[in-house]
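The complex appears here minus one protein chain, its other protein chains still in place.
Let's look at subunit A:
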């Protein structure tokens, strides 16, 4: 019997430079960048003062007064994306049997903005360690526990199957979608609303990445500050956003007459067991994740038509993953196009993996590979085809999406058309 597969039948995106899947796709295939000087708060005292911010207006995506006033920005992104994904899949909330629908949401840092804003209130700007509970707002608990994001999405979608947040740092997006796919594959659910969200552009997040110099200090030229695989790269540019999907068991989607974007053909996570922020230069654990994901898909390395890289633009990451691609894909690593959309929309921590899955699904649909912007002076140690500056027309039936995160998490997902798997 053929194994159950999770098919992507709906997509919703909120990203810097574009709210909605259409605007997102236009941006990342244009080679334009959405990185800029931080406007969310006065960042003048910080080392890194740039970010990729989403111009998100809650009213424009149909969020009501309850959502606008009580929900963290990341939860608002999640609801906006879940709504678009369900619409895109041709489903109304509650249309599918609720108990057969699961919700899995990725986030790395949860409701950071709300937690910090409210902390400033209850502590009188850090004056008191024993903060004043009398000033606490009624919805503060939802900010303490990011599980609330999954609850909001489940309530909206009318899902009554298992609901959870997966929080594995910067691989959260890939891992949350993989978790939903696993529940569909093993028969726990027939459908999922899944994705990831992050709204981390707040003083505390910027300060904590400043402290370890992980972010770019290219404050004088924000538009070109995110430079994955470039010799001049100096760290990642913090971003925000979300992407959500409707996943359905492939036969379930076909029974509704829906043509999916692609299926999740393989998914795997491995840990480097090395360092909370450091990476082993040889990329072995990421390579192992890629090998396992490919093995699950039944596809050879040569079947991969596009690699969506983690490509964060830190010195160590880009070499680490270049090594991992060579180890796992062999000679094919030199032939397959590899690109990093973080060059355009920054690194939105736990959300970016889901946004990159969206990019892969759209790449497969449109046969157009998004470029790596700002790649003008290649790092000699990064010697693959990173699709510099402009998008490339190419038939893509199978895409590999990878992520790497603090804590040592290394994740890989293989997305493919059902036909590519059957071949």
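What we mean here is this: contacts are C-beta pairs under 8 Å (C-beta built on N, C-alpha and C of every residue); 3 or more make two chains touch, one makes a residue touch a chain; residues count from 1.
Here, contacts and distances are computed from a predicted model.
From the set "Branched-chain amino acid ABC transporter permease", "Cation:proton antiporter", "Actinorhodin polyketide beta-ketoacyl synthase" or "Ferrous iron transport protein A", the protein name that UniProt assigns to the chain left out of the figure is "Actinorhodin polyketide beta-ketoacyl synthase". When the full complex is taken into account, the listed residue touching the unshown chain is A:150, out of A:51, A:96 or A:150.
When the full complex is taken into account, the listed residue touching the unshown chain is A:133, out of A:65, A:133 or A:257.
The hidden chain makes contact, of the residues A:76, A:272, A:297 or A:398, with A:272.
Across the entire complex, the residue among A:173, A:203, A:337 or A:418 in touch with the chain not shown is A:203. Against the chain not shown here, subunit A presents residues 45-47, 99, 103, 108-110, 115-116, 119-120, 122-123, 125-127, 129-134, 136-148, 150-151, 154-155, 158-169, 172, 175, 179, 182, 186, 203-204, 206-212, 214, 268-277, 285, 288, 291-292, 295, 405-409.
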